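The complex appears here without one of its protein chains, the remainder shown in place.
To keep things simple, chains are lettered A and B as they appear, and every chain counts its residues starting from 1.
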Amino acid sequence: MTDVASRLAAKRGAIVRNQAFWGVVAIVLLLAINVISDPGYLSIGYNSETGHLSGNLIDILRASAPILMIAVGMCLVVATGGIDLSVGSIMVVAGAVSMELLSSMDGTTGDAVLTLAVALGIATALGAVNGVLVSVVGLQPFISTLVMMLAGRGIAKVITGGQNTTADNDSFAWLANGYIVGVPVVFLLAIVIVVLVALLVRRSALGLMLEAIGMDSRASRLAGVKRRNLQLTVYSASGLLAGIAGVFATASVMTVDVSRTGYQLELDAILAVVIGGTSLAGGKFSIGGAVIGGLLIATLDKTVVFLGIPASATPAFKAIVIVVLCLLQSERVRSLFRHRRALRAQSQKEAVAA
Amino acid sequence: MTGAPPIVEMTGISISFPGVKALDAVDFRLFPGEVHTLMGENGAGKSTLIKALTGVYKIDEGRILVAGEERHFGGTADAQAAGIATVYQEVNLCANLSIGENVMLGHEVRGPFGINWKATHRAAAEVLATLGLEQLDLRRPLDTLSLAIQQLVAISRAMVTRPKVLILDEPTSSLDANEVANLFTVIRRLRDQGVAILFVTHFLDQVYAISDRITVLRNGGFVGEYPTRELDRTTLISKMIGKDFATLRSLGSERQSHHYEPRGEPLLRTEDLGRKGSSEPTDLELHKGEVLGLAGLLGSGRTELARLLYGADKPDSGTVWLRGKKTDIHSPTAALAHRIAFSSENRRDEGVIRDLTVRENLVLAVQAKRGWFRPLSRKEQDALVRKYLTELNVRPADPERPIKLLSGGNQQKVLLGRWLATEPDLLILDEPTRGIDVGAKAEIQAAVAALAAKGVAVVFISSELEEVVRLSDRIIVMKDHRKLAELENGPHVTAETIVAVIADEGDDEEGDSE
């Protein structure tokens, strides 16, 4: 009896200590706040003519797609003990390339496919440049990707000539605005990609290798782990995923705004990863956690708009959340908690003995 | 001498690190005007005791009295202010600064316009002169000096504050006979001035040459405190290594009687293998089933040579033949593919991955060798883990426990398992028994002997010369990053033989250059 109880308690403890759990709680809380201010908030409409679902929840899912992409990429990079500050800028480059190409084409599906291939190819290449700088040249990740973050936006401006380019292509726009069985295509695509990445990482030994590098790169090198290849892979993957995010973000309005598209989205990506329980110091990572983090951020953004709070306050709020989560992850605070738990356990034991 | 009250008195000191009890109720006393040696094998807790005294580590239990008052220092600076100067085991200087700056860091002479560099350099020169280093150029960057001179500079630095207590943790590990003699003159002079000196060394000769009193530690425990003249060498050794002395000796005799004979083609042969700045061009040969010992002082180039063999550092000269074929071993990955495995001396930073479990640590190298896209199935992993946890007697045998919660000895066994799982033909072990308890040590030594019997070639590196002598078929003695001599092991070879080789060579050189 007590055995079962204590096992249950232990399990509950593990869940509560899991940060992603708190992410879910936060999402539920935010939704609850919305429901309080508008009881019909969660209702999902069905348009029998087009067969589309509509409603706030659907909007949140749609908005979360780009964040999920960069969050998953960031998660892999962070696992190796690195960081990718350039995701927002790679998004805008991919968007700029797409819009420039499409604006000079006819609007056929073939054009869209070609454009997609070129944009994602360039995004992957920029990611690979980060990867080479980090793995082969041996620069600190934050320097390499900081340069890419600032230069990337410059590249996007050079591509569009400083303009905010607009284009027309229905197939391309469908990626962001279309529906399959009533659900937005972007969200379905995002989920499919996330699941593919998660399967690839967890079913192979890639996850273990990435964690090994992030925890102790010297030891893993001596154990024969090919750090260079793996770093090159994750930074390229992060670039590719940022490219997809960029396509999602621009396809929905078919415009690239060279100074706004992807602006400060590295903040969202990092926040999503940290909310998911992955430490920025590297090592153990959780893609599922990053997904929850991404959903939470999308929910937060929508809530802020919905409640009419000035959106300009959200970046500062997000930054504070990052700081707090960093503090919670730090050794000093953890040992404080451990100490308190130990004290409590001891007093419990004493109580039992008495 | 013992009439005066002790200047330092530590009682019941305990310190734990995750998985290791580094000190367990240790007592220690230090009197003014004495040289007190702290003895114990690697990992016995000597450095930890020193860091407990100076406050680098917080003590879990115990009391520290300095000059009769209970003190808890917050770090080196605090201790220094109380008159305790320390030269820690790791050379603790800043390679980016000059000699003069290093000696005076934190004690620069200040004038109305900030630091007075002229006066500061003058003070530095004075201190260096007391150690016979007056010809050193104060403005020279530290990283252009040999490890030995850096060691002496570090000692000079400790004397800048004119301490009442001077702590030297293995200061002689990279010094030659001359430099040691020089240092001892200074130590004797300080002692006669009433300074209390705590000295850590592995060299028995030095202990008997300089110390008045000995405290012995074993496995973090306190063994005893003895006046040097009442403790003969054999007793001292047996106190240091404990009752397992006999077991180890029998193991040793077995290996020593095993006579090395070249059997056909060597497994590995190198010619002029070297790397600028870390390893002079070296020739060596290694056969199947042979244990090759690498002996030498700390910093003599043993580790550097081992790293070249494994491709952990890239050689920039020389050729390697593996199984008769010219082979390029440019990275650990390449080495593993050629069935070479290497266990680093730095278990904490280059060995275990602390946050991974025992299972993950154990399969890591095998998995890396296969590539990440060909994962070992869970069943394969479990089989490997079970095999090595049993074979090497890892306690607790729980594969899902984070490895950081295991004791040092068991971590080392898991690491050995990691390398054995790759089924190497050549296994390079750098200090595999450093800092672990006697039981685990004996088990690892037995495992090495068993491996050799199965035909694996082993390169065995250890600071404990006795251990090298016990286990090896052949011994390469190193000094100053090069191979000094190669000895066939046999009943006539002892630790003293190796020491003599190292010392002799130094004298020869001197004869040549004068």
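Just so it is clear, a contact is a pair of C-beta atoms (placed from the backbone, for glycine too) under 8 Å apart; a residue touches a chain by one contact, two chains touch by 3 or more.
The criterion applied here is as follows: contacts and distances are computed from a predicted model.
Comparing "OB-fold domain-containing protein", "NADPH-dependent 2,4-dienoyl-CoA reductase/sulfur reductase-like enzyme", "Cytochrome c" or "Sugar ABC transporter permease" against the UniProt entry of the hidden chain yields the protein name "Sugar ABC transporter permease". Within the complete assembly, B:77 is the residue of B:4, B:77 or B:337 that touches the hidden chain. Within the complete assembly, B:145 is the residue of B:53, B:66, B:145 or B:362 that touches the hidden chain.
The residue from A:29, A:44, A:117 or A:150 that touches the chain not shown here is A:150. On the side of chain A, touch with the chain left out of the figure occurs at residues 83, 85, 133, 137-140, 142-144, 146-148, 150-151, 153-155, 157-158, 162, 264, 267, 270, 280-281, 310, 312-320, 322-323, 326-327, 330-333.
Taking the complete complex into account, residues 56, 75-80, 86, 88, 90, 92-98, 101, 105-106, 108, 110, 113-115, 132-133, 135-137, 139-141, 143-149, 152, 157, 176, 178-179, 182, 276-278, 280, 479-487, 501, 505-506, 508-509, 512-513 of chain B touch the chain not shown.
FYI, only the chains that are shown with their structure count from here on.
Centroids of chain A and chain B (each the mean of its C-alpha atoms) stand 46 Å apart. The residues of chain B lying in touch with chain A in their complex are 310, 312, 332-333, 335-336, 342, 344, 349-356, 360, 364-365, 367-370, 372-376, 418, 422.
Of all residues in chain A, only 203-206, 208-209, 211-212, 215-216, 218-226, 230, 283-284 touch chain B in the complex they form.
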